[in-house]
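What follows is part of the complex, with its chains left where they were.
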Amino acid sequence: MAGDSLGTLFRVTNYGESHGKGIGVVVEGCPAGLALSEEDIQPYLDKRRPGQSSITTRRDEADSVEILSGTIDGKTTGTPISLFIRNKDQRSKDYSEMAQLFRPSHADYTYHKKYGIRDVAGGGRSSARITAGHVAAGAIARKVLHQALGVDIIGYVKSIQDLELTTEPEDINPELIETNLVRCPNESLADKMVTKIEKARKSGDSLGGIVECQLRGVPAGLGEPVFDKLEADLAKAMLAINASKGFEIGSGFAGTLEQGSTHNDIFFDDDGVVRTRSNNSGGVLGGISNGMPIVFRVAFKPTPTIIREQETVNKEGRDVVFHGRGRHDPCVLPRAVPIVEAMSALVLCDHFLRFRAYKELF
Amino acid sequence: MAGDSLGTLFRVTNYGESHGKGIGVVVEGCPAGLALSEEDIQPYLDKRRPGQSSITTRRDEADSVEILSGTIDGKTTGTPISLFIRNKDQRSKDYSEMAQLFRPSHADYTYHKKYGIRDVAGGGRSSARITAGHVAAGAIARKVLHQALGVDIIGYVKSIQDLELTTEPEDINPELIETNLVRCPNESLADKMVTKIEKARKSGDSLGGIVECQLRGVPAGLGEPVFDKLEADLAKAMLAINASKGFEIGSGFAGTLEQGSTHNDIFFDDDGVVRTRSNNSGGVLGGISNGMPIVFRVAFKPTPTIIREQETVNKEGRDVVFHGRGRHDPCVLPRAVPIVEAMSALVLCDHFLRFRAYKELF
């Protein structure tokens, strides 16, 4: 398969570049009859939008979404839904210097090696701007999941560098997430995070961190082992997000420090519902949801764009010095939250439809 | 797509159960003309084989592979290669108790909820025994990659619980890996790990840990953004392995503690070859290999099978007590090494063929 599509039954195909005409996404497989308009999608794009606060890039984009197909009288028809987000900021700057060299830890070099040609402006196709398409498509998936299953998707910043939220997943209050610029559901910690990010921005540097995400209300039975396990498809989706470097579900890497006797999640009868006392499994067992909240984390590296002098090589392979300039996100985490949520919605919605195909036939 | 296949151009389809007739895998898309016999595959299966040492399960399986199709006169014909590993140990025990309840942190419950029917013996399809198919198919992928590109795949145990190898990836000596039962390339640390695992086994408990894997010799240009990024497909493959709970590439989760100015990998001209001074990227930038070693880690939870009394629920949803018995792997890590290697070979081989399809056409 070509690499710009994701999913089997609920399938998105993404196109567009940072400074081209815009970013688009075609959503195949949305069931018919869902009420859908731009108003269902725009709020999620607004959360991802650049220029939303003092700790994000100052690039100014309204990121207004337009539905180009797939609905009639405000309802989906079961045919492909095409969404388009026009770029306001098209190739305006002078990119001639950047065309000659490869920015450290960006995809300039690898795109050059792979394709032999490169859309330099803003990173072209390798820009995180393409995730606007993910967020737009994810909004549809979320609505399907919410209406059909009552699923809630709750993402938030778990850490910025060494500032880490220690609240247990089940104790997170979703209403606190949007009370601050950094999307951390703990106000005092959020304040410190904002201060830290602003300090990094002023020094031309950047920070990374961790997003945690919970999928609440997922019924047992979703996931298609042995390869299309639910956590496997989530892992793929998360590592496909720009700047992500790691994924873990449930106890994750920390779980390797335990023993089976402490790590196992004990099933019990909770008034007629089978639940587990702990959730080290993170809501999946053997690749299939078990009815507990699905909890996972995604690591994001410090943004590679920094306003510093850096050594690198040019197109001829010779050592040069590059000086970063202009607008940048000193930390992608606040804007990564809606992207992580959207990607998880895409994966879950696809698995929900796959589950429906087979269930209770014989 | 059905969930038991992986890959696009180099594609494996897995079947079989723990205590059924055997485990099989069909490999589509292996290029024609590769010398291939059972001898190319068996050594990798021997590394994954149960009963290989005092720190693995005592289940006795020879795991002999038979090539059922796809070769003629010792060479691949370009048509599907079918591999079969017959089970010696077929449904012999009494599984009537296990059929009535759900073992904690196993897939019993989720398979029951998903399919309404369950092959109880040894976990049926949810058993890690099915990874024998991954390893067999991976052996073919490794041979393709080694002959065509000179790629070396080097996996080893990075940690068992809190015992952690601190050697930098580039300083690992591959020849030390197979010198000990635990597959850790540091003999004194390996000794401690073996002792720790044996102690866990004796107490009926289990341990987890981390496997690190390096893909050396991968040329720049492999990976298909924006969804089929090389690290995304690796993440999926790793989270599809039984008992894995996390994946990270390059600096991974630890990289979130740095700043851009320290985390960025500086390109330099290394005698005509573009390389980076550090490898926080783990060999990928923007989803495409950059020519540096690909380095990633996979977290494995403590084996859920423990020889202890545990609370759980039965098929009627009522609380019961379950007493684990019999053979078990006190720690999956030593046997996970060849599985991680194999899965990475499958992903890389698929991306290598996809790369060939598009390269240098215009």
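Every chain is named by a letter (A and B) in the order it is written, and numbering of its residues begins at 1.
Here is the rule we use: a residue touches a chain if its C-beta (ideal position, glycine included) is under 8 Å from a C-beta of that chain, and two chains touch if they have at least 3 such contacts.
Only a predicted model underlies this, so the values are computations on that prediction, with no experimental measurement involved.
*Asks:* Report the copy count for the entire assembly; 2 chains are displayed in place.
*Replies:* Whole-complex copy count, per this file: 4.
Going forward, only the chains that are shown with their structure count from here on.
*Asks:* What is the distance in Å between the mean C-alpha positions of chain A and chain B?
*Replies:* 26
*Asks:* Sort out for me which residues of chain A touch chain B in the complex.
*Replies:* 1-6, 8, 14, 102, 104-107, 109-111, 113-114, 116, 125-126, 130, 159, 161-162, 200, 205-210, 220-221, 223-229, 231-240, 242, 245-253, 255-261, 263-269, 272-274, 276, 280-282, 284-291, 299-306, 308, 310-313, 317-319, 354-355, 360
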